[in-house]
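All protein chains but one are shown at their positions in the complex.
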Amino acid sequence: MSGVVFFLVAILAVASALGLVLRRNPIHGALFLVVNLGCVAVMYLLLGAEFLALAQVIIYAGAIMVLFVFAIMVLIPGKEETGPDPLRLQRLLALPLGALLLVEIALILQSSVFTAAPHPGVQPGYAAGAGGIQSVGRLLLRDYLLPFEVTSVLLLAALVGVLALAKRKAG
Amino acid sequence: MVPESYYTALSAILFTIGVVGVLVRRNPLVIFMSIELMLNAANLALVAFGHRAGAADAQVLVFFIMTVAAAEVAVGLAIIVTIFRLQRRLSVDELSIMRW
Partner (left out) sequence: MSAALVPLAPLLLVAATAGLLIVLDLLPPREGKGHLGVVALAGVVAALAGALTLWGREGRAFGGMLLLDNFAVFLDVVICYAAALVLLLSMDYLRRNGMESGEYYILVLLATLGMMLMAQAADLIVIFLALELMSLSLYVLAGLFRGRLTSAESSMKYFLLGAFATGFFVYGIALIYGATGTTALDRIAAASGGLQRDPLLLIGFGLLLVGFGFKISSVPFHMWVPDVYEGAPTSVTALIATGSKAAGFAALLRVLFSTFKVAQPDWALLLWVVAVLTMTLGNVIAIAQSNLKRMLAYSSIAHVGYMLVGVVAGGALGAGGVLFYLLMYTFTTVGAFGAILLLERGRQEAVELDDYAGLAARHPLLALTLALFLLSLVGMPPTAGFAGKFYVFGAAIRSGYIWLAVIAVLNSAVAAYYYLRVVVYMYMREAEGVPTRPAPSFAGRLALGVALWGVFQLGLMPAPVLDLAQAAVAPLLR
């Protein structure tokens, strides 16, 4: 059952990612990205990470994408990329690069992490409740306290930065 | 149960699409969204690996990356809006000419 869900959602995820990259209209792109983020949230659920699935929907699809859509609406009402492309050659380079990255996938899948049996005693998947909010919260505020604190400073920097940019405009 | 390697493969495909998107698109907002796609792919890979190892650490890492992404979006969109207020053109190529 979960196999069927996985493949359906995976196809949807890849299709929406391609939609973002290939569609000319940025607002369509943003909607494709929302679909993609939703698909990844489903993947999190399949992997037993309920907390992240929720966070994904709330932070990404909720907050981040609303900002994007807002910015697109304000900035470029219907403007599309037209006209000759001055960096055409550079863009052609993207294709071999993309192919190269795809080769890496094949390599990654041959890693001993996947081919070898898991460590003795380690069962793939989480023990009861290990993927839930409790264990994540405990790790966040105990083992990962320093990164947590740095994150708060990071958000402060973002806040001050946005303020500085907004002020600059008014001046 | 679908093996974790499938999730990793999916994440690698999404990452590649994101990279190609950054390289071929001209609209900074679309480029930025492609970057979000890359970060998202990394998150998916982390969760898959964490699931494989049975450790919740990966989820904490993903949480940090999400926070960074949010901060980046706030700053990035502010920068893009600022430049657009100064000049009503929005394509990375039309910005300063890529001269030697």
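When the chains are written out, they are named A and B in that same order, and each has its own residue count from 1.
Criterion: a residue touches a chain if its C-beta (ideal position, glycine included) is under 8 Å from a C-beta of that chain, and two chains touch if they have at least 3 such contacts.
As the structure is a prediction and not an experimental result, all values here were calculated from the model.
Q: Using the whole complex, pick out the displayed chains that touch the missing one.
A: Hidden chain, whole complex, touched shown chains: A, B.
Q: For the chain left off this view, which of A:A13, A:L75 or A:A158 is in contact with it?
A: A:A158
Q: Spell out, residue by residue, where the missing chain touches chain A.
A: Counting over the whole complex, chain A touches the hidden chain at residues 104, 107-108, 110-113, 143-147, 150-151, 153-154, 156-158, 160-165, 167-168, 171.
Q: List the residues of chain B that touch the chain left out of this view.
A: Counting only chain B, the missing chain is touched by 8, 11, 15, 18-19, 22, 28, 31-32, 35, 38-39, 41-43, 45-46, 48-50, 52-53, 55, 57-58, 61, 64-65, 68, 71-72, 75-76, 78-80, 82-83, 86-87, 92, 95-96, 98, 100.
By definition in this document, only the chains that are shown with their structure count from here on.
Q: Where on chain B does chain A make contact in their complex?
A: Listed in rising order, the residues of chain B that touch chain A are 1-10, 12-21, 23-27, 29-30, 32-34, 36-37, 40, 43-44, 47-54, 56-57, 59-60, 62-64, 66-75, 77-82, 84-85, 90-91, 93, 98.
Q: Under the touch definition given earlier, write down the residues of chain A that touch chain B in their complex.
A: Against chain B, the touching part of chain A is residues 2-3, 6, 10, 13-14, 17-18, 20-21, 26, 29-30, 33, 36-37, 40, 43-44, 46-49, 51-52, 55-56, 59-60, 63-64, 67-68, 71-72, 74-76, 79, 81, 85-87, 90-91, 93-95, 97-98, 101-102, 104-105, 108-109, 113-114, 118, 122-127, 130-131, 135-136, 139-140, 143-144, 147-148, 151, 154-155, 157-159, 161-162, 165-166, 168-169.
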